[in-house]
Each structure stands twice: as structure tokens, then as C-alpha cells.
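As you look at this complex, bear in mind that one protein chain is not there, while each of the others sits in place.
The block that comes next holds chain A.
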Amino acid sequence: MTVPLRSRPVAWPRRVLHAVLIALALVFLLLFLVMPLATVFVEAFRQGVAPYLDSIRQPEALSAIKLTLLVAVLAVPLNVLFGIAAAWAMTRFQFRGKALLGALIDLPFSVSPVVSGLVYVLLFGAQGWFGPWLDSHGIKIIFAVPALVLATIFVTLPFVARELIPLMQAQGSEEEEAARVLGASGWQMFFRVTLPNIRWALLYGVLLCNARAMGEFGAVSVVSGHIRGLTTTMPLEVEMRYNEYEYVGAFAVASLLALLALVTLAVKSLLEWRYGDEIAAHAPGGH
């Protein structure tokens, strides 16, 4: 005989309490998360669809979109290679200083974005360590695309590694050892055993890494020099237009970034729902 769990006289006031708590949480989420998101789209279309499309089709907006894509296309794959290498070393071998290596991988998450950009100015800027040498060889890093890529790599460095390490730790190395014993070469083992085992977690890490790479503001703002059409990524274009009181234009570009955020959230939820077991128990994703 089963007794219903909540079949006591207190059930009624408790249900009211539940309703009140749910209402409070939803009101907060609506005011605090949904309203800012809605603001972006409402402001972007405030003067209608035509001005919206016009402000996105302007050359500066198009070059900002292209630059943002370029930076992400360079930064994300490099961090994927690093993430796989770091996770392989950390989860498949024992060596001294492993904990220190783990802490170093996480370090960029605790550095202010402004400092993440500043360090490259101090390294490659006119007064930086390599500044004079770079200058005499005609190589531009600061206030040019290379610095944007470097600052973005710094800020998004932990995402892929952090996603892979707990998963590969949990999976263990038995399948890979079996592949080796059966005569697979190192690369055969990697492409036929390791990669299929980590593919969804890898995609999850790439997704978060990419969202941050395309949306990064503080770090790239410090190294960009804000040269319109040359070194302004989409978030910087948003800032410049906003500061010039060009609100529709600022929110139009912002709406594209907000759309990217929504797609990221949707794919992320889909991955968690469909492949939750094959993605490591995820810690909160940093900055």
C-alpha cells in the first residue's frame, strides 16, 4: 500500500507557498533577464525594419562582422588544439606539477578582461618588451588584427580544456589502451577511439568558446585602438555607435550578437538534453 507523500492537511498552505516562490522567481527572471534581451530587439527596430537593415548593411558594420568571424575562426581552433593536448596530458599521464598546470589553465577566468588586453600592450606595444623590435621590422601587432586574436585566445583559453578534462578523467583510458594493444597507431587510436568518445563534450566546449570569442569586449577594446573598419569587432562597433548616440545602429549590431547568444543557449540546451551523459558534469562556465 502506498501513501501519497504530501497527503496531509498542510498541503493547501504549502501549495500557496510553492506558487508564491515560483511567482517570485519568474518575476525576477522576467525583469532581470528577459527584459534586457527584449530591450535589445525593441530598440533595434524602434524606427522600423528599413533603418535596421540599413544600419547593418553599412560598410563599418559589415567589416565588423567579418572581423569578428575572422578572430573567432583563428582563436577557437587554436584553443581546441590546446584543449585536446592539455586534456590528454592531464588525464592520461601522471606527472609532477599537474595541479599547477590545472590552475594555470583556469587562470584566464580570474583575470579582468581589461588586464587580459593590457598584458599584450605591455608585450607588443610601442613601449612594450618587443615593441621596438617589431617596429623596426614593420610588424604591427597592437592596434591590429594579431592583438585582437591574441587577446581573444587568452580570454577563451580555458573553455575547451575545462570541458574535456573532467569527461576524459571519468571515461578512463581502457578503450584507448585496448586499441593500442590491438595494434592501432597513435593517430588511429586518437581518431577512432578518443575523438568519437569526446565529440559532444568537444562541441559543447567549442560552442561556449565561440560565444565568448565573438562577444569579447574588454580585452579586445584595450588592444584594438578602435580604428573603424580595420580593428573594430562587433562588440566594439556597438560601443562606438552607442557613444555617438547612434542608438538604432548600436542596437542593430547588438541584436545580431543577442541572436548569437540565443542560438548558443538553444544548442547548449539541446546538447545537454540529448547527450547529457556524454558531456561532463559541467561546472559554471567562467566569464
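Observations
FYI, a contact is a pair of C-beta atoms (placed from the backbone, for glycine too) under 8 Å apart; a residue touches a chain by one contact, two chains touch by 3 or more; residues count from 1.
In this text, contacts and distances are computed from a predicted model.
The chain not displayed here is annotated in its UniProt record as "Sulfate transport system permease protein CysT", chosen from "NADH-quinone oxidoreductase subunit K", "Aspartyl/glutamyl-tRNA(Asn/Gln) amidotransferase subunit B", "Sulfate transport system permease protein CysT" or "Cell division protein FtsX".
Although one chain is not drawn, the whole complex shows that of A:53, A:69 or A:89 it is A:89 that touches it. In the full complex, chain A contacts the hidden chain through residues 10, 14, 17-18, 21-22, 24-26, 28-29, 31-37, 39-40, 43, 78, 81-82, 84-86, 88-90, 92-95, 101, 103-105, 107-115, 118-123, 125, 127-129, 150, 153-154, 157, 173, 176-177, 180-181, 186, 189-190, 208, 211, 214-218, 221-222, 234-236, 238-239, 242, 247, 250-251, 254, 257-258, 261-262, 264-266, 268-269, 281-287.
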